[in-house]
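Apart from one protein chain that is not included, each protein chain of the complex appears where it belongs.
Now for chain A:
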Amino acid sequence: MPDTAALGWIDIVVILTYLLTTAYLGWLGYRGTRSAADFLVGGRGTHPVVMAISYGATFISTAAIVGFGGVAGLFGMSLLWLVFTNIAIGILLAFVLLGEPTRRLGHHLGAHTFPELLGKRYQSRAIQLFSGGLIFLFMPLYAAAVMTGGSVFAATQFGIDFEVALLVFALITAAYVIPGGLKAVMYTDTLQGLVMMGAMLFLLVFTYASLGGIGEAHRALTEMADLVPAPLQEIGHRGWTAMPAFGWGSERYDLWWIVVSGIILGVSIGVLAQPQLAVRFMTVRSRRELDRAVPVGAVFILLMVGTPYLVGSLSNVWFAQHGPEIHGQLVEPLDSAHDHALIQPMVQDAQGLWSTDPARQPLPLIVTSRSSAHDTSGAPITLISGRASAISAVDGDADRIIPAYIGAALPRWFGVVFLLALLAAAMSTMSSQFHTIGTAAGRDLYERIGRGRQREPSLMVMRLAVMVGLLIAVTISYAVRQEYVVARFTAIFFGLCAASFLPAYFGALFSRRATRVGALASMVVGMGVSLFWLVLVKSKEAGAIGLVQHLTGGETSLLAGHPNWPMVDPVLIALPAATLTLILVSALTRPPEPAHLARCFPEQRTGD
C-alpha cells in the first residue's frame, strides 16, 4: 500500500523553500513590472515561451493531473482523446483561430474581462452582468475541483486526514491569492510551469521504465482486460487499452457516453470559452507572439495531460505486478491462461485462521500463489494470493489512484517534488480563477449595476468576492466527496462555459450579423438547458442534488427508463440549442449599427 509516512522535516523544508521562492517571485510582481500588461506598457512583448507556459499553467491544474489522471486509471486510455483535443482545440485552434481576433477586439473596445468583452461588443450591460454573474456563481465549483485534487494527494502522501489537508491547502491558497497573488505574474507562472513539466517528464519515464518499456507496459495492460471490475464491465468497459463499447439504447453503452460526451467533449470545447484563458490573449503583444507560443504550448499540454492519463492507466499494471498482496478464496476463475481469478478477500486472525473480510467485495486479481490454510471452523481451504489493479487498491476511488501510485511506486523524494508540482499547478490556476471571480464581481457586476452608470471600481468588492469565492470552494470541497468528483466538477464548469458563452463569443469575434438579443438569448438558453439537464436528467449530478427524486418518486433522472440519456452530458444538448438560438434570434432582430461594427472591426471594410 502507499507509503503514507508522516510529514518529515525534510518534506517541510522542501515545501517551505518552494513556497518562499514563489512568495518572493510574487512579491517582485507585487512591487512592479512583471505582468504581461507591464511588458506591454513598457513596449515589449512577453517571451513566447513565457507566454505559452504561463497560459498552460493556468489551463492545467490538479484537476487535470489528479482528477482526470484518476479517471484514466478507472476508465483507461480512451482518455487519450482528451490529450489530442486539448492540444488540437485548446492550443492550436484557440491560438490560431481565436487568439488574434480576441486580442484585437479587446484592444479596440478597451475590454479587460471576458464579460466586458462580450458586453462591449454587443453594447449590452445585461450581457456583461449575466456573464459576470455566471462566472461568480460557478467558478468556485472549478476552484473546488482544483482544491480537492491537491488535498487528496497531500492526504494520501502524508497519511493525514483529507479535512486537514484541505484546511492547509485552503490556507496556502488564501495566503497566495488574497494579498497579491492575483496579479498574473508571468515569471511565477513560468517557474510553476517548469516545475510541473520536470515532474511530469520524470513520472512518465519512470513509469514506462519500471514496467519494461512502452510496448511491454501497454501489452501488460491489454492483457488485464478481464480484471476490470464487473460493474464497469456491465456499462461497457472493455479494458484499459480499448474504447468503451459504443452504441445507443442499452446500459452496455453507458460508459462510452460518460467518457466521450461527459469527459472528453465538454472539456475539449469548454476550454475555448474559459474566461480566464480568453483574457490571456488580450495581454499578448501581437499575432507573431501568439504564433511563436503555439509549439511550446503544445509540448507543455502533451506532457501535462498526456503523462497523467498514461500513468493513471498504467498504474493498474504496476499495482498488479508490484502492489500489495491480497489473500482470499476463489469465487470463480477468469482468464486461466494468465491465471486471473475472482476472489473473496479474507483476513487472518491471531490464531492464523482465515475468515471472509466483511468490508470487501469479491475482486479480480492476478494469482501469484496458492497455499493450504484453515478457516475459522478449522476446515481446510485453498488460500489464493495475488495482486489486483489500481482501482481495487483504492477501493474504486478514482481521485486516489494517482496519489496512491506516486506514494507506492515512486521514491519518497519524488512524492514531495510531485506535491510541489501539484501546488504549482493549483496555485497558477487558482490565482487566475480568483482573479476572474474578483473582476467579475467588482468590474462586471458591482460597477455595472445601477441604471447604466459606471461606478468607481471597488477594491473592497473584489477582495470580498475573492474571499466569498474561496469560502464557497472550500465548502464544496469539504462537503462533496463522490466518485471522480474532481474531474466531474471540472467537466461541469467547462461544459457550462461552452454552452453559455461559446456561441456568443464566436458571434462576437466573427459575425457582423450576431445581435445583442441573439447573444443574450443564446447565453440564457445555454445556461438554462445545461442547468436543467444537470439538475433533472444527468443521473450522477441530478441524483446528488436530489430534486429529481422528489419529482419522480425516487428516480435519479427524468429519463431513467431510457438507457444512455441519463449519461449524456449537458453540453451535447445545450451547445447546439444555444447556437441555434443565436442564429435564429439574430436573424429576426435588428443588426448592430454599422458605426459600432466599424469600431469593433476597423480592419474590415463595412459591408464585407
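Just so we're on the same page, a residue touches a chain if its C-beta (ideal position, glycine included) is under 8 Å from a C-beta of that chain, and two chains touch if they have at least 3 such contacts; residues count from 1.
Operating definition for what follows: contacts and distances are computed from a predicted model.
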TODO: Select, from "Cell wall protein", "Heme exporter protein D", "Sugar ABC transporter ATP-binding protein" or "YibE/F family protein", the UniProt-recorded name of the complex's unshown chain.
DONE: "Heme exporter protein D"
Task: Option from A:G70, A:G106 or A:P592 whose C-beta touches the chain left out - done: A:G106
Task: Selected residue (touches chain absent from view) among A:H47, A:R125, A:R252 or A:R287 - done: A:R287
- [ ] Return the single residue from A:G8, A:G247 or A:P295 that touches the missing chain.
- [x] A:P295
Task: chain A, residues in touch with the chain not shown (by the definition above) - done: 30, 35, 37-38, 40-41, 43, 45, 48, 76-78, 80-81, 83-84, 87-88, 91-92, 96, 100, 106-108, 110, 112, 180, 182-184, 214-222, 238, 241-243, 282-283, 285-299, 302, 306, 435, 438-439, 442-443, 457, 459, 462
